[in-house]
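Here the structure is laid out as structure tokens; the discussion comes afterwards.
Here the complex is missing a single protein chain, while all its other protein chains stay put.
What follows is chain A.
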Amino acid sequence: MTVSERVVEGRAVMSGASQPAPPAAARPTRRAVPAPVSQVAAVAAILAVWSWLAATDQVSDSALAGSVESFARLAEVLGTSESWAAIGQTLTAWSISLAVALAVAVPLGLLLGRSMLAYRSSRFTIDFLRTIPALGLIPLAALVYGASREAVLIIVIPACIWPLLLQTIYGVRDTDPVAIETARSYGLGRWSILGRVVLPSALPYIATGIRLSAIIAMLVAISVELLVLVPGVGSLIAVAQRNGETVDVYAYTLLAGFLGLAVVLLFSRLERRVIAWHPSVRGHR
């Protein structure tokens, strides 16, 4: 794999939801305005537009609730055990999916990345399988499993295996051959090299893969819940919508958004820790 190939693939990270990316920090991070300031400004701007739309009746009242109203309702529903149960359901499906993806994708990625033959022969299969849109399989899963957690897992697990698998493969293949030869010449065995050289070297890539998978798992889990009415945050949104409770729809949507945000923040932080030694970040600390 060439460097340019990796960079190009890294461009499309979230769009395809399963494209490999270089470690996050490999992207330029220089900014004139401190990140928190610009981010707060962006959120404030969105809220202002939202309030203006709601206040000036640009959209009918039944379709658009006010921002203050929606946040107030969110605070209210957070006091109910019902919404906490839903959050628990969603987080359970999310964490099972992520754990399974980790257990499958990282070892498999190490193996495929180390073996040229295995990589070459599996490359087409991987590229083909990962282009199957996860959401397109939801009706099938609903048909087979009904409104159950299995339906969520069967969709979410494959969806988050791909980015993690590809990131692991790329990380392994990017291991410095001189480092591997050094370990070999000092008599480290196959498994020691895998565990002490290849894995640590690939870890920044794997951390990026975990972050991508964690976000995808959250998005897809809530989508399946919403479409198949599997108990969880997604089904709360769907039910509110069916009952015509506009403010609730907004409140639960905000809740889903905050769950996603929490995942992003948590895993970006984890990634930054793992990556500290990587050439792309050394100077920026």
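The definition used in the following text is that a contact is a pair of C-beta atoms (placed from the backbone, for glycine too) under 8 Å apart; a residue touches a chain by one contact, two chains touch by 3 or more; residues count from 1.
Convention: contacts and distances are computed from a predicted model.
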Absent chain [UniProt protein name; select from "ATP synthase subunit alpha", "Probable septum site-determining protein MinC", "Acyl-CoA dehydrogenase" or "NitT/TauT family transport system ATP-binding protein"]: "NitT/TauT family transport system ATP-binding protein"
Contact with the hidden chain (one of A:183, A:229, A:254 or A:270): A:183
Sole contact to the chain not displayed, among A:120, A:196, A:242 or A:269: A:196
Touching residues on chain A - with respect to the absent chain: 176, 178-179, 181-188, 192, 196-197, 200-201, 203, 277-279, 282
